[in-house]
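Excluded from the complex is one protein chain; the other protein chains are retained at their positions.
Entry: chain A
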Amino acid sequence: MGGVTAPAPRATAISRGPGAAFIFKKALISALVALVLFSLMIGVRTEAGPSGQLIYWTRFGDLAAMVATVFGGSIVVELLRQWWGPVGTVRNVPQPVQSVLATTGRWIAPVLLVFTFLVPVIFYNERYILDLGILVLTYVMLGWGLNVVVGLAGLLDLGYVAFYAVGAYSYALLATNFGLSFWVCLPLAGILAAFWGVLLGFPVLRLRGDYLAIVTLAFGEIIRLVIINWQSLTGGPNGVTGIPRPSLFGIPLTPGDDGLAAKLGIEFSPTHRIVFLFYLILALALLTNWVTIRLRRLPIGRAWEALREDEVACRALGINTTTTKLTAFATGAMFGGFAGAFFATRQGFISPESFTFQESALVLAIVVLGGMGSQLGVALAALAMIGGFELFRGLDQYRMLVFGLAMVLLMIWRPRGLIGHRAPTVFLHHSQAISSDLVKEGHG
């Protein structure tokens, strides 16, 4: 009997989790680690003095505050973890709640789309919200474009911003040097970016995984460095200024007599252009989405997904992995180019500063956080990331710090993204019986 009753107290002790002593010890260790980590970096501040000589002063108050925060934070996190239960367990959600969630899930995309269409109507007088909407939609489009490469074809691209840059500079240079209109330049920018995508695709065809990652990263840096240093063409660090604004198929949105407002007989307002830009990027983003969804159902899209799941099996099935990879790179790059051209026309000014690795990482984070391959997930992730990023605008120099931390925490919390499905598009619904005379022994 004793053998049966004895384990019982131990079991309850485990379910209650580690005791106060354990939590305290853990927090103490964290605080100690923090003390060593921050000792010199926070505790001492260096600055170049008036004579050029470095001087330093101590900030032990800040150091103490940081260590105390880590100590307290560690206790809070540990308590939260106990209260929430072990990480990774599926919490039981009641059946009615689940069905409600499923219904919302089905409606969220159309509702979001209708809302997006109505944004300029609802927030007509709020310039800030319209600008933010344009920014979010630009990232939605970039995310959907990169999703083709990373989410569908499974090729890790860390230099996506290069194509964005190619598109932006193509439009800026064509428009300022040759006076071509936005609508002529848009396809050209897309074609040029796709061309660069293929050019990048060729050397990386034989590479996989992390080799691919580093080559794309290097490619992104090469494009940026060339833009900075080829001063005669790109204006170097000063960028290109005076990029023409887009027109509504030849009708400029200006207060003049030939402007859109005068032709329609309404009073001119600068908001018209913002609203126009909003619908323009919405149309471009929806185009990206539509093309992606259509392509997924075609053999090429299925080849992408097959490539993502298993390259060896893919080749064994007779899929040409060369064309599959190249088309994925070219398609993704083309949408990046469109987004770049839009960016150039919206800003009216571009410089290499807008095309750093940070942008690539941001777009990649959007795709991965959205759940690779999920169109809705990417849109929601773009909204969350860019919206969240805007919330911290006031914090200025702490903004990137918070962004980095958020990236780490989000990955730990949801490593598979917000909508973490990546089921293949095609299913065989009925199991089929295969006659035995079709299957040779040992080849089944």
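Assume contacts are C-beta pairs under 8 Å (C-beta built on N, C-alpha and C of every residue); 3 or more make two chains touch, one makes a residue touch a chain; residues count from 1.
What we mean here is this: contacts and distances are computed from a predicted model.
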Quiz item: Looking only at the UniProt record of the hidden chain, which name from "2-oxoacid:ferredoxin oxidoreductase subunit beta", "Carbon-monoxide dehydrogenase iron sulfur subunit", "Branched-chain amino acid ABC transporter permease LivH" or "P-loop NTPase" is the right one?
Solution: "Branched-chain amino acid ABC transporter permease LivH"
Self-check item: Touching residue (missing chain; options A:67, A:136, A:156 or A:193)
Solution: A:156
Self-check item: Contact footprint on chain A, counting only the chain that is left out
Solution: 33, 36-37, 39-42, 44-48, 52-54, 56, 87, 150, 156, 203-204, 206-211, 213-215, 217-219, 221-222, 225-226, 228-229, 312-313, 357-358, 361, 364-365, 368, 372, 397-398, 400-401, 403-408, 411-412, 415-416
